[in-house]
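Shown below is the structure under consideration.
In this view, the complex is presented without one of its protein chains, the others remaining in place.
== subunit A ==
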Amino acid sequence: MGTQTSTVEGESVPLDDTRRGTLLRLATAGSVDDGKSTLVGRLLFDSKSVLADQLDAVERVSRDRGLETADLALLTDGLRAEREQGITIDVAYRYFATARRSFILADCPGHVQYTRNTVTGASTADVVVLLIDARKGLLEQTRRHLAVASLLRVPHVVVAVNKIDLVDYGEARYAELAADIRAAATSLGVGDVHTIPVSALVGDNVVDRSSANTPWYDGPSLLELLEELPTGDDPETESFRFPVQVVIRPQAAADERYRDYRGYAGQVASGVVTVGDEVVVLPSGRRTTVAGIDTADSLASGETLTEAFAPQSVTIRLTDDVDVARGDLIAAAAEAPDVTQDVEGTLAWLGDRPLLPGARVLLKHTTRTVQAVVRDVVGRLDLDTAELEPAERLELNDIGRVTLRLAAPVAAEEYVVARRTGAFLLVDAQDGGTLAAGMVGDALAAVRRPAERPGSYAI
């Protein structure tokens, strides 16, 4: 089908670990019957990531069901209920690699009732691949998924216009849909959007470009594009943030050099820190400097580290004996966030029961969990108009704005500028269930005023 050499064949996946920034997390989303599982199956199959026994199993089950060809969707629908109903209920994670990079693929459900699982898959993604059916065009669910991708600030969105073979490979139809997608993406504030005409069933423009069937399309295939997109955030443009996970104080250490050791273990959430940097511990506001940065490897080899960057897991030692505990945030003193007990946030509401003003919940922000009360439900997003409409409550799968009052301060930052320190969960204090994905600030500002989105999200 393709006329160009595949990006997969010929080159093999490198076995060393010298390449940086090559691990890409992608999430797929689409509406029911858009052919999403088929597309994922095609990506896995054409990139030779499906092994013989997996294919045997798919062929055996397909035959048992009276199908003539292997149903590639069976590769990802892993639960009994999913195979029985022929739908995707929860995210399935798949792993594949090409000569250029490795992929963690979160295959998300399309049904609106499983939107919470789509939010799960998209929250860690560098790229969302969104499918639409070329015959049907944009559906409400497409707009919902674009809104979720925008809200979560997924760096890239690729819209695969699928079943292009069923509209006779029509250039005009594709151009019309591409314009629709562009308009919807712009109105919903999606940062970087690409469109590709594909046929998951036939394989057009999935792994190989299809100049035979879509000679009018001069862009890359889906896999070629995924191999090129830059990953997530660049630590060099961010402010340093370090949520403390655990205090390491091995007073009974066998090695007596470490009996007075006191280090703060965590994962750098954003930015770069260098030994000697002035930092502030939040929420207390105490200032100090970084005395040392350790990892197990540096302690074992005796080499001293001079810096750490996101998302490394390290242990930081401070010059002064300040009181630091789990839940504190160590931040660059010159660019420290404010601490507050009043949070205005945007929620993707994932609870079965509606959210009403006055609700008491737990808020988990970085490594800190505090009690919170919902002061007000400001409004909910109307997906058709992309406007915030007044609302008294948020129902399952609504996206809306709320104001929260916290029992203790957190160093909350605007999600649009700091994803890791702008994100929070709302948790049910009784049963522990996760109720909402929360984003500090008006995460929907970008949805309504795309031109004002911060330049740091330019790709």
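Here is the rule we go by: a residue touches a chain if its C-beta (ideal position, glycine included) is under 8 Å from a C-beta of that chain, and two chains touch if they have at least 3 such contacts; residues count from 1.
The criterion applied here is as follows: contacts and distances are computed from a predicted model.
A.B. asks: There's a gap in the complex where one chain should be. From "Ferrous iron transport protein B", "Extracellular solute-binding protein", "Sulfate adenylyltransferase subunit 2" or "Heme exporter protein C", what does UniProt name that chain?
C.D. replies: The correct option from "Ferrous iron transport protein B", "Extracellular solute-binding protein", "Sulfate adenylyltransferase subunit 2" or "Heme exporter protein C" is "Sulfate adenylyltransferase subunit 2", the UniProt name of the unshown chain.
A.B. asks: Of the residues A:V193, A:V206, A:A372 or A:V440, I need the one that contacts the missing chain.
C.D. replies: Candidates A:V193, A:V206, A:A372 or A:V440; residue touching the omitted chain: A:V193.
A.B. asks: Which listed residue (A:G41, A:G203 or A:G266) would be found touching the missing chain in the intact complex?
C.D. replies: Counting the whole complex, the residue in contact with the absent chain is A:G266.
A.B. asks: Which residue from A:R42, A:R94 or A:R380 sits in contact with the chain not drawn here?
C.D. replies: Checking the options A:R42, A:R94 or A:R380, the one contacting the hidden chain is A:R94.
A.B. asks: So one chain is hidden, and I want to know which residue out of A:V112, A:L166 or A:I248 touches that hidden chain in the complete assembly.
C.D. replies: Counting the whole complex, the residue in contact with the absent chain is A:I248.
A.B. asks: In the complete complex, the non-displayed chain touches which residues of subunit A?
C.D. replies: Listed in rising order, the touching residues are 12-13, 15, 17-24, 51-54, 57, 61, 75-76, 78-81, 83, 89-95, 100-102, 104, 116-117, 119-120, 123-124, 156, 178, 181-182, 185-186, 189-196, 218-220, 225, 227-231, 234-236, 245-246, 248-250, 252-255, 257-258, 261, 265-267, 272, 294-297, 299-300, 309, 311-313, 315, 326, 350, 362, 364, 366-367, 419-420, 423-425, 427, 431-434, 437, 450-451, 453, 455, 457-459.
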